[in-house]
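Other chains of the complex are left out, but the ones given are in their true place.
In order of appearance the chains are A, B and C, and numbering begins at 1 in each one.
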C-alpha cells in the first residue's frame, strides 16, 4: 500500500507522517511536492499538519490552490482514502471536501496537549480497527481547531454518521471541560458522505509508538492498511 | 551625520560640538583607532559600520577578556566558541549544534515580535552550522505578575515564541521562568536551539577562495532595525529607548521555514564554502565576520541586494537587520544551481559580490566604491577592554542573616501550599501547553521534567536538554551562583539518565561600565568555569547581554546555562514521577541548615538575603555519578533533583508527575536542623530517587562506596503527601515522630497547577 | 489604479472569541460603556485596471475565491480611485473618493 504525504510550503508534520508510515506501519511512502498534480501511484494521500503558507490570511486558505491539493479532489472522487490531519483537516474544509470551518480556539491560545477522543464511527477505512465508543488518548496541537458548522450541516453530519471522533473525558463522557477548543458537538474529526475522506484535528501520527507515551493513534494507520487489503484499494465496494 | 566631526549647531556664542563618534556610539579613542587603521578619516558609511561592529553587542569588547576563563575543550567538542554555534560529537557519526541567545531589549518594547524574532535568530545560528534545528528552549525572567504591564509582557513573549516556533515546526521542549521585581523594567528573553547533523558536515562561517560568490538568500532587505539589535542591546533603558522603537521588527516564520528547508538542501551539496546568518548588524557583520574568520576580503555591491523598499542608501542596506536572511559563500560557477534551489522554495537569492584576497571589505554601489576597510578590523580586531571591577557594597549588608531570629512557621502544610501557589514554583504548564512540544515526534520526555529528552531517530540514543540559572543566588554571591547554575543544569540532565556533555550560556547583566556590575560578571564566570571543569562539561559558546538596566538599576546578575546531555540508551530514561506504591524513596546528598536566598525565605518571610547554599563540587560530581551508575544498572524508577522550594516542593512534584494527584508519599525525616530548613531549604547536590525494595541495599551500598550520603526517606503511597520529623539530638537520642504535614496531593496539585493561570486570568 | 479596501468579518451569529476577549479587556481597563466588539480583517489591495466595473468584479471574485471563507465570514469592500503615481503606497496617501460599496453575506 503506497502512501503519499503532501509537502506544502510550511508543512511541518510531513516528516512525522512519513516516519509513521515508513517505520511503524512499514509501508512504502513518498513525499509529494505541492507542485505535483499526478497522484495516480498512491493508494492513500495524507495532508499533514503544519502551517501551510504560514496560515497567513486564514488557516489552510492558500494551500487549497496548490496543484497537489487540487489533485486530491479527483483522487478522492475515485474512492481512494484521504487523511487530513490538523492543518490537513483545515485545508479539506477550505476546499469544501468536508463541510464546516475552523474558528480560533475559545481560549484564543494555541493548545498542545493529550486529549481523549471517543470513536463514534468505526465503519470507515480509518477506524475499522477501533471499537465503536472506544476512548483513545491522542495529542492535539493547534490554535484554530474550534470546529464550526451551521445547524443544517450538523444535522446532516450526525445523521450520516460522519462524525468520526469526538472530544470526551477518559470515560467517554462529553463535557465542556473535555472540549479543548470549543468545537460544536465536540467534533474532533469528520468524514465525507462516502467515508473515504477523513479530517481530524488530533495527531494520530504522534502517538503510534510506545516511546511517545501512547500507541492509540496507530490503529488509524493499521485500519487503513487492513481496509486496503480487503478492498483492493477502492472505497464504496 | 556631520562629516567633519566638528561644527554642529550654533547656540549663541557657544558651539555645541557633536562629535561623529558619539553618533555611532563610539568613543574618541575608538575613533582614533579607526583613523589609525585606515590612515584617514572614515566616511559616513565606514564609520557606521565600525559603530555597529564595535558596539558591545557585536564586539564583546567588555566581556571578551573574561570569557577566556571558560574551559572550552573536551573530548566531545567539535566546535567551540567562535562560530555561530558550538558543536559536539554524540557518536554514530552524528553531531549536535546548540546555542543560547538573548533577545531582551526588543522583547521589552514589543514582546510578541521581540520574542518571535529571537527564535528566528537562534534558529538561523544553528542552521548556519549546517544542522537541522530540532528543538527550542526558552529561559524567561519578568517582574512580578501583579503588575499589568508585566502580564502583558509575559503573555506577549510566550505567544511570540509559540507563534514563531510552532509555525516553524520546531518543538519548544523546555525552559524556565522566574518572576522578580528586578526584571520589571527589563525582562529577559533567552532562547536556545539545538540542531542535529552528520558529523562530517559542519559548515563554517568562512568566506574563503578568491573569486567565490557571495550570495544573500531568503527575505528581501528593508529598512528594518537600522541600528537596532546592536545599539539597542548596547545601552540601558531610558526615555530614549522609546524613540528607538522602529528598531523592532516583525518576524516571518513562514519565510524562516522556507529558509531552513532550502538551506538544508543547499548544504547537502558540495557547492557551499561558508554560511553566516544575517543578524545584528546585518550585512556588515556577516561580510566582515566571514571574511575575517577566513583571513580573506570581500567585494560587495549593495545595488545587487534584493530590496523590499525603494530608495535605500548603501548605509541602510549594509546596516539593515531585516530578518530571515542568510549570507552564503558559494563555489564559483555554482551560482545558477544555488538560485534554482532557492527559487524552488519561492525564495530570493542574489549574487552580491565575490571573495577577494586583499583582506578588505569593499562596498560598491552600482560599481562605484562607497567604502573600503580591512574586514578583520571590523570583526576580529575590535577593541578589548579590561575595565575596573569593584565588589558591590550591598553585599556586606544583604548576606547578613540571622536565622535564629526567624520564626519557624507552625503550619508546614500551609507553607507548602503558599510555595506551590507562587508563580516561581507553580506548574509551568500554562506556558508550555502553548508550545507545540511534540512536533517532529522526537520528544520522549515532555516539558515538566528536570530536562527534556529527545530521541535521535535511528540510533537508540537520546539527548537531554535543560536551561538553568538562579539569579537570586548570583545576586547574593555571584561566584557560588554561577557554579550552582552549571551544577544544577548538569544534575537536571543526570536525573533523566543522561551524561552531561557540554554547555552553552547566556550572561545577562547590567551596565559593564559600572565596576560593580563587571565584578559580578567576572565572579559569575569564575564560578561557572570552576563548575564546568569539575563536571567535565566544556563551554561551546554563548552570548552576553549587558545593559539590562532601567533608569540606572541593574537586574540581578543572571547567567543562564544551557546544558546538553547524552543518553546512550534511551530506553533507560528516567522521569521525576513516583511510579508504584511501595517503592522506596531515597535522598542522595546532604541537607544542611541553609535558608539564605531561598524561595521560602522570600515568599514566607519577605527576605532576599543571606548566603546562597554552599556548592561542594566534589560532592556534586559524586552524587551525579551515583545517580548515573544506579540508572545504568536499572535500579532507578524515578529521579528528581531538589532545587527551588526545597525537599517538600520536590516531593510534591514527584507526586504530580504521572496521574496528577494519584501518587503520594509517606516520608520521615531524621535530622537535627530546623524543620523549615529541612523542608524548604535549598541545599545543593541532592536528588530524590525511588527504587524497588529489592534494589535498595545495592543502591545504598554503592552510594556508601562513593562516599555519598543516601538516606531512606520513606515509601510511595496513594494520594497523600505526609511528612514526619524525628529530631536527632547531639547525643544521638531520637525523638518520637512528629507529623509536619499530611496533605491530599490532589489538592496540592490543583494549587500548583493553577499558580500561573490564576495570575494570568 | 484602484485601491480596494476589503473588510472581512465573522458572520452574525457566529461567536467571535477575539471580539469577546477584547471587550473584556477594554472593560477591565475601565471602559464600561462599550459593547458588541467584533474583530475582523482589513486588507488593502492596489489594482491596475482601467475599468471600474471590471475592477469591482475582480475584487469581488478574489473575495469569494480567497479572501473570505463564505462558511463563516462576510466581506465587503470599497474601491477608491488612486493616482497612478508610483511610489505612493497604501491608503494613507490615497486621495480618491469612496466608491460604491459591495457586500456579500
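We take it that a contact is a pair of C-beta atoms (placed from the backbone, for glycine too) under 8 Å apart; a residue touches a chain by one contact, two chains touch by 3 or more.
Just so it is clear, the structure is predicted and the values come from calculations on it, not from any experiment.
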item	value
Assembly formula [one copy per chain kind displayed, counts for the whole file]	A x1, B x1, C x2
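Just so it is clear, only the chains that are shown with their structure count from here on.
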item	value
For chain A paired with chain B, centre-to-centre distance based on mean C-alpha positions, whole Å	37
Whole-Å gap between the CA centroids of chain B and chain C	42
Inter-chain centre distance, chain A versus chain C - centres from mean C-alpha coordinates, in Å	32
Overlap residues in chain A, where contacts from two or more other chains coincide	none
Numbers and ranges of chain B residues touching at least 2 other chains	none
Touching residues (chain side chain A, partner chain C) in the complex	57-58, 61-62, 65, 93-94, 99-101, 103-108, 146, 148-150, 182
Residue ranges of chain B in contact with chain A within the complex	159, 162-163, 166-169, 252-255, 257-258, 345-346, 432-441, 443-444, 446, 455, 457, 570-571
Chain A-touching residues of chain C, taken from the complex the two chains share	10, 14-15, 17-18, 21, 41, 66-67, 69, 71-72
